[in-house]
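Take a look at the structure below.
What follows is subunit A.
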Amino acid sequence: MGDDLVVFDSVEKHFGSFTAVRSLDLKIQSGEFVALMGPSGCGKTTTLRMLAGLDTPSAGEIRLNGERINEVPAHRRQTPMVWQSLALFPFLNVRENVEFGLKMLAVPEQERRTRAMDWLDRMEIAQFSERHIEQLSGGQRQRVALARALVTEPSILLLDEPLSALDANLVIRMQGVLTRLQRSLGITFIYVTHSQSEAFAMADRVVIMNEGEIAQVGSSRDIYRNPANRFVAEFVGRNNILNGDVRAQPGQTGHNQRPVPDDCIEVKTSAGTFQAAFNGQPPGNGSAVTLVVGADLASVTAAQPDTSNHVRATVISEEFVGAVVTLFMETDDGTEFKVQLQQRELDKLELETGTGLWVSWDVANTHLIQA
Partner candidate 1 sequence: MKKTTDQTTVSTGRRGILKAGAALGVSTIIGAPYIRPAHAAPTEINMLAWYGHGEPDMVGAFEEANNVKFKPKYYAGGDNMLALIAQSPPGTYDIILSDAEFVQQLNAAGYIEEMNAADYPFDDFVHSDFQKFPGHWADDKLWSVMVRYGHLGVSYNTERVSAEEAESYKVFWKPELKGKVGHFDWHLPSLGQISLYGGNNSPSPFDIDEGAWTKVQDITRSLRPQVGGFFDYGGTFASLKNGEMSAMCGIGDWITGVLERDGAPVASVVPKEGGIQFTESYSIGKGSEKAEIVKKFIQYMLSPEGQATSAQMAAYPGFCVTNAGMKKLQEVNMAEAQRTGQVEGAANHPVSLIKEGRIHYRDIPKQQSLEDWNDFWSEYKDA
Partner candidate 2 sequence: MHNKTTGRFSTWILRAYIALVLVFVFSPLLASMVFSFNSDRFPSLPLGEFTTHWYKAVWNNDAVPEALRNSVIVSLCSAVLGTFIGFCTAYTDYRYQFRGKALYLGLALLPPTIPLVIMGLAMLAWLSRAGLSGTLFAIIIAHTVMCAPFAMALIRLRLQQIDPNLEAAAWNLGASEWRTMRSVIIPFTRPSIIAALCLTAAVSFDEFAVAWFVSGLNKTVPVVILEILQGNVDPQINAIGTFVFIISITLVVITQLIVMKQNKGHRHGR
């Protein structure tokens, strides 16, 4: 595959007895916006740092443009990075910061200045070119950091949680800036974050990591709707997760004395027995499985619904974000359910805390994870 810009081939990284990254295989193509996501300590930053040459792999090979770069020192890699702390040089002004990379490439002074000013212009901060870093706001600094990294026209840009220090509104604006930038430049962005909203909003492909290994690679939709394992399902926010074991195969008689439909199996959990669709070979009776139901795919009604998957639950609290409401509910056995619905739907229910309601969801929307 000539199109693979970056290849991680069985890469491992140990710090003493601690394994930060184990047996990592990952290919990233030119022009892709890839997000590396996971909880802290999952190895995402180490992966990025190995690519930048700031950490050396303990085993395996990293290839850039098809060439092994394990031994290439950081300063010869042309893999500029935007840092969480931004790491702007406090003793240089804005323009000098941007010029730094060009200076290291021995670009003549005049050209350096022109190119730096071009980029400052592009990032809409040209008027601050002679200011000191400490005189800029957080968002402006962010733009300086981007300009500084991009001014050398690299084929790849590494971003290490660059937005984590900004306030919420600014984050949304900067997400737009980054996406547009990546589309217009057509270069590869590798973006490390622990925030799924950032990853899902921007990335073409999301890599979820856990304990040094890749848990799942896929598009935002894939990961959200079809988590490959329980870790991903839990990590990716608003999912209802039910553990249980298979009790009936297609055609067999289910718990409500009716036969289980053809493409379904029946699973008994502590909250009740539910049906779930499956692909390919169904897991045998008695095997442990996990059911995942997106909070936005479940609904609540006052009357008992007619569907096969429903359960009685009590409202514990509500959370409002704009017109979307999340109800936090609990069944008699203590299983927690989250249901997202529109404000206007909620108004119809006229509920108060402690109200009992029916939670239901389609069999087709019940994602099955085999253990």
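In the analysis below, a contact is a pair of C-beta atoms (placed from the backbone, for glycine too) under 8 Å apart; a residue touches a chain by one contact, two chains touch by 3 or more; residues count from 1.
Regarding candidate selection, all candidates are chains of the complex that A comes from, given by their letters.
Bear in mind that the values here come from a model prediction, so they are computed numbers and not experimental data.
> For subunit A, choose the touching candidate in this complex from 1 or 2.
Among 1 or 2, contact with subunit A goes to 2.
> Write out the stretch or stretches of subunit A touching candidate 2 in their complex.
Touching candidate 2 from subunit A are residues 52-54, 73-76, 78-81, 83-85, 87, 89-92, 100-101, 103-105, 133-135, 148-149, 152.
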